[in-house]
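What you see is the complex with one protein chain gone and the rest in place.
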Amino acid sequence: MSSPATPSLSAEPVQAGGVPEAGRRRRLPSKRMRVFAKNRAAMVGLFILAVFVFVAIFAPLLTSSDPTLQNLSSAFEAPSAHHWLGTDDLGRDILARIMYGGRYTLTIGVIAVGIAMCIGVPFGLISGYLGGAADMIIQRITDILLSFNAFLLALVLVAVFGVGLRSVTIAAGIGVLPQFIRLARGQALSIREEVYVEAAVAFGEKPATILRRHILRNALTPIIVYATLNVGLTILVAAGLGFLGVGAQPPTPEWGSMLGEARSYIFHASYEMTFPGLAIFLAVLSFNLVGDGLRDAFDPSLRE
Amino acid sequence: MSGFVTYIMRRLIAALVTLLGVVAILVLLVQALPGDPARVIAGLQATPQQVTRIRHSMGLDQPVTTQFWRYLDHLLHGNLGTSARTGDPVWSDISQRLPYTIELAILGTVFGVVFGIALGVLAATHKGRWADAFGSMIGVAGISMPVYWLGILLIVLFSVQLKLLPIGGADSLSSLVLPTVTLGVFSMAVVSRMTRSTMLDTLDQEYVRSVRAKGVAEWVAVGHALRNAFIPILTVIGLQFGTLLGGAVLTETVFSWPGIGQLLVTSIQSRDFPVVQGIVLTFAAMFVVVNIITDLLYSVVDPRVRLYR
Partner (left out) sequence: MTEPLLSIKDLSVSFRTRTEVVKAVDGVSFDVYPGETLGVVGESGSGKSVTMLSVLRLLPNTARVVTSGQVLLRGTDMLRASKSELRRIRGREVALIPQDPMTCLDPVLRVGGQLREAIRAHESIPREQRRLKAIDLLKTVGLPQPERRYAQFPHEYSGGMRQRAMIAMGMANAPSLLIADEPTTALDVTIQAQIMDVLRAAQHNTGAGLVLITHDLGLIAEMADRVVVMYAGHVVETGDVHTIFKTPRHPYTLGLLGSLPQVIGAEKWLRPIPGSPPDMASVPSGCPFHPRCPLSRDRELCRTELPALSPAVGDGHRSACHFSDEMDGDATSMLAATRPVR
């Protein structure tokens, strides 16, 4: 429909001198940000996320209840003006536990993805850029790890590391590690073919410099988009471990373990499991909405 | 046909290599246990004799490579070792429970595929309208839903409140409903998202336009678009099967479903490593087989796909 003569590359940043960089990106960051900001679902996600972060940080100011204080005389209270979301089997205020619990859940998710990124991205980039034997070995190991899924892998690792917050975080991180290797490798494979990388090679830059300056820099956008989507996944994994009783241990108010504890009382106190589950769901949902929005705006090729 | 046999052989060999890798990792993992692995596995109350027995029966007193070959040797004889907790052969534990897990996995997949494709098609054919918004919402909610929470909510609603369906177990046909739905929702969400995005692409293809130009009902044109969307949909079905198995572990726990997922959880809680190893290997084998099947289905769905030359 539009004229074929319209130059399609006009929006590209042109760098003065040296090896042209960032030639691969069609749209300017600010324009992509605007596309992202117009995505209503992503904005809803961002809002939910902001609320969670705010509540987690300022929990002590927002509630006077102690999330671990037991009071058996007020156990199993239904939601009321005093306890907005009721109390659990040990008489602890569920709202306070959820507010404090966000600290654990969100931190686990972010750190786990950080672990996966820090290990997976270098390996993936090296695998894709260098190829050869390194690529083969890394790919075989990735294939093997991928034949578990994130949750199963984490579950097995927890069996080795033992229960607790730290091992759950590491396990969830390793759980999503293979996907990051895959993604980074794919990025390196495609960026490797770009003119500016060829130019850098011709200029005699060292592979390590090329990897850092050109490949990593250009692969960063999809990696960050993917990381956002994966925070949701790692939260689900970590909470699942908590639910099974092999994650965060009582009395830590981690949402997954709260749900696991509440499970015994579904007959007479279903609200006790409603709210921690809802919190997990909303937190994961917010990361997925934001991640979807980032992906659609910055790198539609990542779709599924 | 001989090309086909070669192809299958090649795939099976690759699968075996993967499974060998899984075995290697499983053997190494036991070594990674903090302190004395035999002590950890035997548990705190174990007598020194029990610890020795476990050390010997798992070959922990031998070098890792020997352990690896020993495990393979036993595996070839259908022996997955004995449970550290009960002393029963691991394979008999697994084989008793495996049919339940397979049943649940198949039902969950079928649920996910049928409803996922339906939702995805609905969304794609109503792009930008409320049905699309609805479908996309279910899609993103489905991938954000903790399976275990969904399971409990369904129990509270259908078993506790409405008393329509059993709360757990695998005693009757009706006890299949809630676990199937619980397990299938994630697959449904993934499949519907993939179906929607692929269908949006295929619905715009010129061959769909030329189908419309023939004067057929709209659903016929949609059918053409769907058939052409099958390859990416199949890919995602194969890929999410691993996630489905992970979900099965949680679903089985929530519904006291007597499959190997529930056994895995109890074994991990009690650090019964021979059983954990056996179950993980079984899961990996299932995943690998499903991937071969999906690759074979590619050539059924798309005549252009040549698996072998």
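So that you can tell them apart, the chains are marked A and B in the order they are listed, and the count of residues begins at 1 in each.
Just so we're on the same page, a residue touches a chain if its C-beta (ideal position, glycine included) is under 8 Å from a C-beta of that chain, and two chains touch if they have at least 3 such contacts.
This is a predicted model, so every value here is computed, not measured.
Q: Which listed residue (B:Asp36, B:Asp73, B:Asp88 or B:Glu218) would be found touching the missing chain in the intact complex?
A: Per the contact definition at the top, the residue touching the missing chain is B:Glu218.
Q: From the listed residues B:Pro48, B:Pro63, B:Gly87 or B:Pro303, report the one that touches the chain absent from this view.
A: Hidden-chain contact among the options goes to B:Pro303.
Q: Which listed residue (B:Gln67, B:Ser159 or B:Asn228) would be found touching the missing chain in the intact complex?
A: B:Asn228
Q: Residues of chain B in contact with the chain that isn't shown?
A: Chain B touches the chain not shown through residues 127-128, 204-218, 220, 224, 227-228, 230, 301-304.
As a convention for this text, only the chains that are shown with their structure count from here on.
Q: Can you name the residues of chain A that touch chain B in the complex?
A: Touch residues, chain A against chain B: 41, 140-141, 143-144, 146-152, 155-160, 162, 232, 236, 239-240, 243-246, 256, 259, 263, 266-267, 270, 273-274, 277-278, 280-281, 284-285, 288-289, 292, 303-304.
Q: Which stretch or stretches of chain B touch chain A in the complex?
A: 17-18, 21-22, 25, 29-30, 32-34, 136, 140-141, 143-149, 152-153, 155-156, 160, 190, 193-194, 197, 232, 236, 242-243, 245-247, 249-250, 253-254, 264-265, 268-269, 271, 273, 276, 280, 283-284, 287-288
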